[in-house]
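What you see is the complex with one protein chain gone and the rest in place.
Then we have subunit A:
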Amino acid sequence: MATSKRCNVSSENLTVNDVKTPKIDINSKVDLIIQSKKHANDVFDVLEYLQSEKEKNVVCAINGCTKLFSTLLERGDMYVGQLPKEELLIGGDRSADEKYCMFMRHRYNGCLELLLEHISHESYQIKESALCALMQFAAMEGKFPLQDMDWSEHYSFPRELIQAVVERLLSQEEDMALLISRFQEYLDMEDVRYYVMSSVRANVGRVMDKTKGAVMPIYQNNVFALLSNINMPSQESELTNYLVKQEAKHEDWKAAKLKEHKRAFERLWLGFLKYKLPSSMYKKVLVILHDSILPNISNPTLMIDFLTAAYDVGGAISLLALNGLFVLIHQHNLDYPDFYKKLYSLLEPSVFHVKYRARFFHLANLFLSSTHLPVYLVAAFAKRLSRLALTAPPAALLMVLPFICNLIRRHPACRVLIHRPSAADEVCDDPYLMEEEDPSQCHALESSLWELQTLQKHYHPDVAKAAMAINKPLSQQEDDISELLELSTYELMERDLKHKQSKTVPLEFDPATQLLQGSGGVGVLGLNFSLE
């Protein structure tokens, strides 16, 4: 069973290969190996195929290997315990059976290595098959452990194999998101998830320590993809799906306890978030933080540092951090000093244009729904929002105008913003200070919402109508803004088109003769552009 022999065999077989298709060849060889120990050397051919250039052959070889080694593992034809070096194998005075077992164990290890390499193969199909095969082996190994231990004391789980797979998955050069989403199937199994979590944590710690905390977008993306694919069970009773069933003391197994899962999950996230992240990653984390991370962490308050840091970053990240903070404040009794001041400073012109507008205003609506807020604060918010509304697109305006009106409804003391009968004829400059950071110092209460008056002249009829609301005393009933939060300009347009007019369409009565002729007023386009 020397290497020379292997070469001979392979060269011989090559001639056969010309006749047979690789698939049939592989399958027949695998069958032969399984049938008798005589054909043990054919395993080299199969492994050869594993390194083939052709995608098809590799996939077939992977399938063959899976079948072969699974059977061998099941049969117990694999050496169990500490494996001696292959060179020592020949000289050793062991029985033929034992030698066969050792030989196969070595081939198995080789196959594992090859498969692990294939995980970073460029072809997705190979990647996927390799991953599936590895997990299959993991399952088999769990059932028929290769370590020589007292299994009544220990829990059999192929930790090393899982760790190796995770290491490969969290590549530093390649985006593995697709494969990781395939991996999610296995993550649904409780024990796999548990051990993956612990190995990811170890991996992250190791890799990040090596790079001294520098940002590694691809690697961190992979980690995030893996982390976001982890679906935590919500109840202990849901822990039913296992890759490896433990016969003894199953209840005491760490992977079977929800508490342990939660702890592992928490340590994993904290370990991941400890390091500096790219800003896009921040956003991604914050988006899922409140509904898939915080509830599954045993001690959510540990996230406070991360969230407050993110909240201080500013811009969209701050907006997103609000959601997590809200959960902490609301459910975990977090006291955040100057929370409203910070929220106030988040109000910038871009707030109406960003993607997370709906989420932000939903939360802002929640935060400002308390009737115990001081009047100056609410007035400052209303004034600032209406000032910002001067730059907002119509869809946002349709949402923010009722929002402001709701604020005034909730806090009747703010009514002076739209109705100050004591100084009806007084003329004054706007005392509101836009640049002032502190809502208590911005003199919003002494101002009036002239901006809304301006918006009554807005070109869109619905906006103009919504702004007209401040001309009369507001009704008691609050407007429901939840449906307006997600409104887009296109939807608005469709709404306009559905708006059926019973009457005929009014037409322009000035006869048009030229393209650049002015309509309504001066031909602005004609003055600035020419027909070229």
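Just so we're on the same page, contacts are C-beta pairs under 8 Å (C-beta built on N, C-alpha and C of every residue); 3 or more make two chains touch, one makes a residue touch a chain; residues count from 1.
In this text, contacts and distances are computed from a predicted model.
Only one chain is not pictured, and the protein name UniProt records for it, out of "t-SNARE", "Dynein regulatory complex protein 1", "Nucleolar protein 14" or "3-isopropylmalate dehydratase", is "Nucleolar protein 14". Set against the missing chain, the residues A:I119, A:C414, A:L455 or A:L484 yield one that touches it, A:L455. Touching the chain that is not shown, out of A:S95, A:T371, A:Q476 or A:T504: A:T504 (per the contact rule at the top). Mapped onto subunit A, contacts with the missing chain fall at residues 348-350, 353-355, 387, 390-394, 417-421, 423-430, 448-451, 453-455, 457-461, 464-465, 468, 470-473, 488-490, 492-494, 496-497, 499, 501, 504-509, 511-525, 527-532.
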